[in-house]
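What follows is a structure written as C-alpha cells; I'll ask about it next.
All protein chains of the complex are present and in place, except for one that has been dropped.
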Amino acid sequence: HRLDPRFKILATFSYIISLFIIDDIRAYTLIVAFLALSIKLSKVPLKYILRGLKPIFMIILITFGINIFMTKGEVLCVLGPLQITKEGVYMAIFMALRLIFLIIGTSLLTLTTSPIQLTDGIEILLNPFKRFGVPAHELAMMMTIALRFIPTLLEETDKIMKAQMARGADFESGNITKRAKSLIPLLVPLFISAFRRADELAMAMEARCYRGGENRTRMKQLKFHERDLIASILMVLFVGLSIFIRIKF
Amino acid sequence: MTNMVETKKLVFEYIKDENKKVCAVNNLSIEIKKGEFVVIIGHNGSGKSTLAKLMNAILLPSGGKVYINNMDTLDEDKLWDIRRTAGMVFQNPDNQIVATTVEEDVAFGPENLGIEPLEIRKRVDNAMKSVGIESYKRKPPHLLSGGQKQRVAIAGVLAMKPECIIFDEPTAMLDPLGRKEVMDTIMKLNKEGITIIHITHFMDEAVNADRVIVMDKGQIVLEGTPREIFSQVEKLKKLGLDVPQVTLLAHSLKKEGINISQDILTVDEMVSKLCQLL
Amino acid sequence: MSIIVENLTHIYNPKSPFETIALSNVNFTIERGEFVGLIGHTGSGKSTLIQHLNGLLKPTSGKILINGLDITSKDVKLNEIRKKVGLVFQYPEYQLFEETVFKDIAFGPINLGLSEKEINNRVREAITLVGLDYENIKDRSPFELSGGQRRRVAIAGVIAMKPEVLILDEPTAGLDPRGREEILKQIKELHDKYDITVILVSHSMEDIARLADKIIVMDKGKIALIGSPREIFRQAAELEKIGLGIPQITYLVRKLREIGIDIRDDIFTIEEAKYEIIKLIRGKKNA
C-alpha cells in the first residue's frame, strides 16, 4: 500500500505485459501467486476487489461463451449447430482468466493509489521523455486540475439541470434530436462556466507564483524506500520468469 | 514607517469591443503603510477589483506606477517577489483551489517558489493552524463549506509568508457564518502584523478598519477613518453604498432635530449616546 | 389559501449508509399574496424545501398543495406545477445560454407551449418588470451584460412564466448595495402589483425584516420558528441559539432594554426605532 506510486504504475504495466506474454494456463499459477501476494500486501479486502468484477461479469461470460464455441479442434460434444472442442474449453478458461486477472490487477492499482499519487507518479515517469517534447509537468498539472474540478462540475451539472427544469426544460422524453436540443440549455452554461473557472483559476495560480514546472519543488517527495527495492527485484524476477516460461515451453 | 503599497498617478485602460477604450483606474495615488488595515469600498465597476489586480501585478499599469514594498510592478525581475510579498485572495472560493486535498493546495504556493520540502511542510502546517483548518487537511476541497474554502485560500497565501494580503471581495459569496469565519481570520492576521487590503460590499466589515477608501469611476472619492467616512451618509447613498444601520439611525435622528453625533458605528456606541439623551 | 405543506419529510439516500434526513415533518401554510421570508443556515433544509415546492424533488412522505393542486400526487404534470410556481435559483445568471436576451427569457414560456404573441408580450413585460429597457436589451447577448443585468435577465426568465408563487433563493447574493436594493425593490413591486405570493430566501435579516409579512426559520430540517417579523425578532435569544443574527436595530433595542430603558421590544426597522426613540426623548423633555 505504501509503495512508491512510480513503482506501482510500473509494476502494473509489467504485470499486464506478463499477462499477455504467458500463453500457458499452467503458468497462471505464477500470476495467481503474484496477485495473492499483492492483495495480501495491499490489505485491500478481497470482497472489495471482487465487487469490482461485477459490472464486467457479462463481458467475461460472453468472452467465455464465444471462445468455447468458436475454437476449432478435437470435438468433445455437440450442441445443435454448436460444438465444444477441447481447445475451445481450454481457450475459454484461459481467456476468461486473463480478463479477470487483468481487471483485478488494474483495479488494485487504483484502489491502493490516490489520484494525487498517480499523477505525481506519472509526472516523474514521464520526466525522462521531456527531451522528446513530452510536457510531463504540464500533463500532471492538467490531470490534477481535472481531478479537482470533476466533483465541482458534477455538482454544477445537477444544479443547472434543476434550474432549467424549473423553467420547464424537459430532459426526459422525446426522440434523439429533441434530446439533443434539450441538452443545449445544460451544456452551454456548463461549458461557459468551465471556461470562466479556467480563467479565474489561471489568475489565482499566477497570483500564487505559478510559473510552470521549472524550479518547482514538491512538499511530498517521492522516496525510493528499501521496500520499493525489494518489490522491484521481485517484479523483475516475475517478468523474467514469465518470459522464461514462454520461451521454454 | 515605510509604505507597503504605493501607487503614483496610476492609470489602467483596457479596450472593450471595437477600440472603445475604458478607463478602469484613473490617475489614482494612494499610500498604504506597513501593518495597516485598509478597506476599499465602491459599487461594482468602480475599479476596486482592477486596482487589486494591479497591486498583485496580474495587471500592469497603462500609466503611472505601482510599488509593492518599493518594488515596481513593471520590473519583470521582481514579479515573483512582488506576488510573494503581496498575496491575493479572490472572490470565488471554488476557482482558486488548485489541488485535490487541502494540504496539497496550501503547499502549492511554496512549491512554486522552489522551497525545500521540509520547510514547505513546516509552513503548510503553520498556515493551516493559523486559519484553523488543520482538522480537515486531507479532505478534498469540494466537501468544504464556502467559509472553509476561503480559509484554505488564505492559508495558501500565508504559506508564502507574505507581508501583505489583498482580499478581493472574499466574503461576497459566503453565508453569514462563512463571512464571520473569514473576517475573524483577517483581523487576526492583521494583529499579527500583516498589512491587509480588504475589498468588500459589506459595510459592517469596514467598521474595524484603520482606514476606509471609497472608490468611484476609477478614482478615490472619499478617504478616512471609518468614523469619518460613515458619517457622510448622504454622499455614500449617492454613490450607491450602504452604511451600518445604527449610523443610519443616528443620521435620521439628527435630521429630526435630535442632538446626536453622526459618527456612530456600533450598537454599543449608540446605546451609550442614547443613554446620555434619555 | 395558497400553499399548504403537510408532514413533509425528505430523506436523501434512504436505507443506505449515507442516509440523511433533510426535512423532517414540516408543516406550514402560506396565504395567497403573502410575502414570506425563509431563513436558516446553509444545510438547514431551505434548498430542499424550495425544490419540493417546485416539484423538482419528490417528498419521502407528506403532501404539498398549491392553490388546491396536490403537486405530490403521481399524475400531476410538471408543467402544471411550473405554471404555478416559479423558482429562481442562486446565481441564476449562470444558467443563461441563449444567443439573445429575448430568446433566453422566452425559453420558459416556450416550454409552457404558449402562442408566439403571448410569448412576445410576456418577454416584454418581464424585461420591463426587472427594470431593464426592452428595446435596448432584447437583441443583445446575455454574455456581454454586467453581472447585475445578467441576474435581472435570469429573474425575468422565471417571471415570464407568470407563476402564482415566486420563490427566490438569495437573489441578491454577490451584488453590490445598489444592485441588492434594486432587485429587492423590483421583487416588492412585483408582489404588490400582481398579488404574487413571494418566498424570499435570504441571509440578510435586515432585508427580511423590511419586506416579509411572515418569516419561516428553519434549523436542522425542521421549522424552528414561524410567524410575523414582530413575533420572530422578539425571540432574539432563540434565533441566536440557532446561530442566526437579528437585525442590528433589534439588537440595539435589546441592549437599551437591558440597561433599563423602557422601549418596545418588537422593533426591527430604522423608521420604527427612530419614531420610538424620538417619542422617548420628547417624553422625557416634557416631563
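Just so it is clear, A, B and C label the chains in written order, and each chain counts residues from 1 on its own.
Note that in this section a contact is a pair of C-beta atoms (placed from the backbone, for glycine too) under 8 Å apart; a residue touches a chain by one contact, two chains touch by 3 or more.
Simple rule for what comes next: contacts and distances are computed from a predicted model.
According to UniProt, the chain absent from the figure is "TIGR04002 family protein", selected among "TIGR04002 family protein", "Phosphoribosylformylglycinamidine synthase subunit PurS", "Oxaloacetate decarboxylase beta chain" or "Dihydroorotate dehydrogenase B (NAD(+)), electron transfer subunit". Contact with the omitted chain, checked across A:Thr106, A:Thr217 or A:Ser232, is made by A:Thr106. When the full complex is taken into account, the listed residue touching the unshown chain is A:Ala202, out of A:Leu10, A:Ile84, A:Ala202 or A:Leu241. In the complete assembly, the contact with the undisplayed chain comes from C:Glu99, out of C:Glu31, C:Glu99 or C:Asp262. Touch with the chain omitted from the figure is made, among A:Leu10, A:Leu126, A:Leu147 or A:Leu241, by A:Leu147. In the full complex, chain A makes contact with the omitted chain through residues 20, 52, 55-56, 59, 62-63, 66-67, 70, 91, 94-95, 98-99, 102-103, 105-107, 109-110, 138-139, 141-150, 152-154, 157, 176-177, 179-181, 183-184, 186-188, 190-192, 194-195, 197-199, 201-203, 205-206, 210-212. Residues touching the missing chain, restricted to chain C, are 97-99, 141, 143 (touch as defined at the top).
Note that only the chains that are shown with their structure count from here on.
Taken pairwise by the contact criterion, the protein chains are fully connected, each one touching every other.
Chain centres here are C-alpha means, and the one lying farthest from chain C is A. Remark: chain A and chain C have CA centroids separated by 47 Å (rounded to whole angstrom). In this assembly, the C-alpha centroid of chain B lies 30 Å from the C-alpha centroid of chain C. Chain B has its Cα centroid 44 Å from the Cα centroid of chain A.
Listed in rising order, the residues of chain C touching chain B in the complex are 41-42, 144, 146-148, 173-179, 203, 206, 243-245, 247-249, 251-252, 255-256, 259, 261, 270-271, 273-274, 277-278, 280-281, 284. Contacts from chain A toward chain B in the complex involve residues 115-116, 144-145, 147-148, 151-152, 155, 196-197, 200-201, 203-211, 215-221. If you check the complex, the residues on chain B that touch chain C are 17, 43-45, 91, 145-146, 172-173, 175-178, 201, 203, 240-242, 244-246, 248-249, 252-253, 256, 258, 267-268, 270-271, 274-275, 277-278.
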